[in-house]
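Have a look at the structure that comes next, please.
All protein chains of the complex are present and in place, except for one that has been dropped.
By letter and in written order, the chains are A and B; residue numbering begins at 1 in each of them.
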Amino acid sequence: MRFRPREDFEHSLESGYRLLPFNFTALNKHEYVATNQAGQYVIVDRATLEDLVRHKLHYRSDAYSSFKSAHFLIDADSDVALDLLALKVRTKNERYANFTGLHIFVASLRCEHACPYCQVSRQSDDRVAFDMSRETADRALGMVFRSPSPAIKIEFQGGEPLLNFALIQYVVERAAALNVSQNRALQFVIATNLAVITDDMLDYCKAKDIYISTSLDGPADLHNRNRPRPGGDSYERTIAGINKVRNILGRDKVSALMTTTQGSLTRVKDIIDEYVRSGFDRIFLRALSPYGFAIKTKSYQAYDVQRWLEFYFEGLEYILQLNRDGLPFAESYAGILLSKMLTPLESGFVDLRSPAGIGIGAIVYNYDGDVYASDEGRMLAEMGDRTFRLGSVHANTWEELMTSDALLDPLETSFADSAPMCSDCAFQPFCGSDPVFHHATQGDFVGHKPTSAFCRRNMAIIRHLMELLRSDDATRRILMNWIAF
Amino acid sequence: MLTLGGESLRFESILDDCAFVTRLSDNKRLPMPLRSSAGFLVKGRSSRALPEGFRVYIFVEDESGAEEPTEGIPTVLLPKDYSYLGDGDIIRIAPHRRGVRVLYRRNARTNGILLTERCNHYCLMCSQPPKDVNDSWIVNQVLEMIPLIDQDAPELVLTGGEPTLLEDDFLRILNACKSWLPRTAIHILSNGRRFADAAFTQRYADVQHPDLMVGIPLYSDLSTNHDYVVQANDAFDETIRGILNLKRLGQRVEIRVVIHKQTYQRLPQLAEFIARNLLFVDHVALMGLEITGFTRFNLSDLWIDPVEYKDELWQAVSHLSSHKMNVSVYNHQLCVLDPRAWEFAKKSISDWKNEYFAECDGCVVRDHCGGFFSSAHLRYSDHIRAIVA
Partner (left out) sequence: MLEQSPSDKQGNNTCELSFSNGVYSLGTIKKAAYRFTDRCCFDFRVTEDGATLAVLSFSPDVTPDEKAALQTEFRNEVLDQDLREVIGAETAGVRNAVLAYAFSQTGLQGGDAV
């Protein structure tokens, strides 16, 4: 028996190492985050970072081991790092071949609510003017199945889409018929305020396995103030609707989204409690979007990013405490970011992608057949800005829409890897570009990242999550449960 | 610890000069056509007449003594150590050394089948030290044995040495398993390096076996550490390439890690490495050290009381499980593990070498605990204690 000593296997390390591509950004006053193309990250102090780059690290040091293991450097002993790095980047980007998974049908612009932050909606009974027709729906469905994505989600929005329920039924049936030969994984969602849902509609949804997404802004007083309707009973109808959906369709067939307003900022715990009481196991703490009536009524300018971050972090800590007390409950935005930080897996979220999710992540067919690159793009059009209108199902082919300048220009221009600050940023693999947001708030697709609310918000949340992940094992395990594996 | 074989046993009237494989039966009404290849098993003294026409008769001694052989009837006499033998077991009889080897036991939780003792690694803790000999006769024996194994055998473990060194014969054996034992899961233990060759991996995949998994060891997230433990340069790179090729073709892969003094420190980092780079593997097994083979020779470089790496082991388990990977802890006693790891601990030690010690008396979780390797009496944790509450 002859066993070679460890040193015998380290000879090739003496010739030094080569760097693998990475970015770095400050995490806090003393430390940096270094990230490679696959989104794997290492937290390190500046001196060690400098040593790494200047090829001063010794192969027996912990820093060398960390960087080698995480694919920040490569040496003569092993080159499978290149295969693994390339495979990880490939996995992260695989979805682009299967573009446009989410197709939004605006069934009707009519709505009986009058939410101040709403971007669209007409309080009107004029069906002809504001409802999607069957002809429009047919043409839109033709576009839907041109998308190569093996999984297709059709989401009905509005206004209040239930006000044109017949059209929803028509689309569901036509889509299923078309899908017989296409064999995609087809899913339907109705985004509704639930105020006008009937038992017949619920029976239909049950038969066709349709999911419900509704709005729940918080406890009754907050919700009703945000979402006025004749009778002032939006909250009561929403809760009643949620229970009905659960009873008839199933416990997990309804999800809720909240909208944050000035009034929400001091009430994050109440809002979360409302979600817990209503039987949800997660909440998406959203920022206020700067579109539509929100800008008109100045609700967007009413608070700045810092104030919103305080709201968000207070909510996040409260949710962590709920978990520590034994209730599994997730914050969805954190879950999306964590998924990008810790795995190569892709969530369905279209608003945090580079290239942006406009058109290639989600696409919108308006009630009149106009096609928009995103729901926010539609909202801007309602305010007179048609930058993100790609064309019309009545006038353009699918190819024309998907190769239009209206789509390709913002996709290309906003691509994070070419944008100032983004191209250097260690958080780029976790972040995205949002050309619609930057166009609306700053006047161009790329935006000015040093003053961008989008950038500030995401950097703050990512840094915070990184600190939480390394704080203690229990917190880390809670956070990892929020990733949709 | 069971005695699975021996030499210089008592043979009477055995006229074969070559070794042969036979399946045991205790059924004295076994149909005549089947008797000529089977071995009739008798335990203790039998007052009844022996059925005629079997290829060989196996008499095993028990408290009442042993049957006496009849003149002219080929017989092997085995001491009490072999009293575990039963109907359906398969043994090899080697007349020139008067040797017997038990190859397959119907009642075993799992059966390991050695395919070769040759290996291209020389692991510090190897439990089956390699021999550079031409042992291709083993392939023939295995091919002879496979049709004799119960069709409802749940699992076979194909081991070595390094099974893939057999090249075409390795694939022949897999095909034989598929043909004769289509319902039996096959678990292959291999260092995976041969699969770095995409063409070989394709041929492996082409077997299209219904239930196949390769268990491949990975000892570190760093190439130099892994190569040192397995004592072979370039092992890390080829092993990983092998894993990638196998997964590209949709083959099931398990990663196995033996934990000892040379591998425990970076166990959490290895878990991170696996979660980042090999998230798609089907199972990860974190295993305790067996004090046998090379381990005994390298004990001072390898032995560490498992209690001392309790934290690293839990961190690794926690990391992998929170990435929703399948992870198991093998060959560790519950009292040396972080309690949060208990749900991942499996009873994994082959029954023939599985024991408990005096310290275990009265332990309330003994039935859930995997116990020890028989070889552990040479060295085991100083912290073994019965859990009473």
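Here is the rule we go by: a residue touches a chain if its C-beta (ideal position, glycine included) is under 8 Å from a C-beta of that chain, and two chains touch if they have at least 3 such contacts.
The model shown is predicted, which means the values in this text are computed figures rather than measured ones.
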Identified contact with the non-displayed chain, of A:Leu13, A:Val42, A:Leu85 or A:Ala362: A:Leu85
Among B:Lys28, B:Arg203 or B:Arg248, the residue in touch with the chain that has been omitted: B:Arg248
Contact residue for the chain not shown (choose from A:Val53, A:Leu309, A:Leu408 or A:Leu465): A:Val53
Given A:Asp424, A:Asp444 or A:Asp472, the one touching the chain that is not displayed: A:Asp424
Residues of chain A (touch criterion as defined above) contacting the omitted chain: 18-24, 37, 49-50, 53, 79, 82-83, 85-86, 89-90, 92-93, 420-421, 424, 448, 450-451
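Quick note on the criterion: only the chains that are shown with their structure count from here on.
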Between chain A and chain B, centroid-to-centroid distance (C-alpha), Å: 48
Complex contacts: residues of chain A adjacent to chain B: 1, 3-4, 6, 8-10, 13, 38, 40, 65-66, 68-70, 77-80, 83-84, 87-88, 342-344, 473, 476-477, 480-481, 485
Chain B residues touching chain A - in the complex, by the definition given at the top: 122, 124, 129, 221-224, 227-228, 231, 233, 236-237, 240-241, 244, 266, 269, 272-273, 275-277, 279, 294, 297-298, 315, 318, 322-324
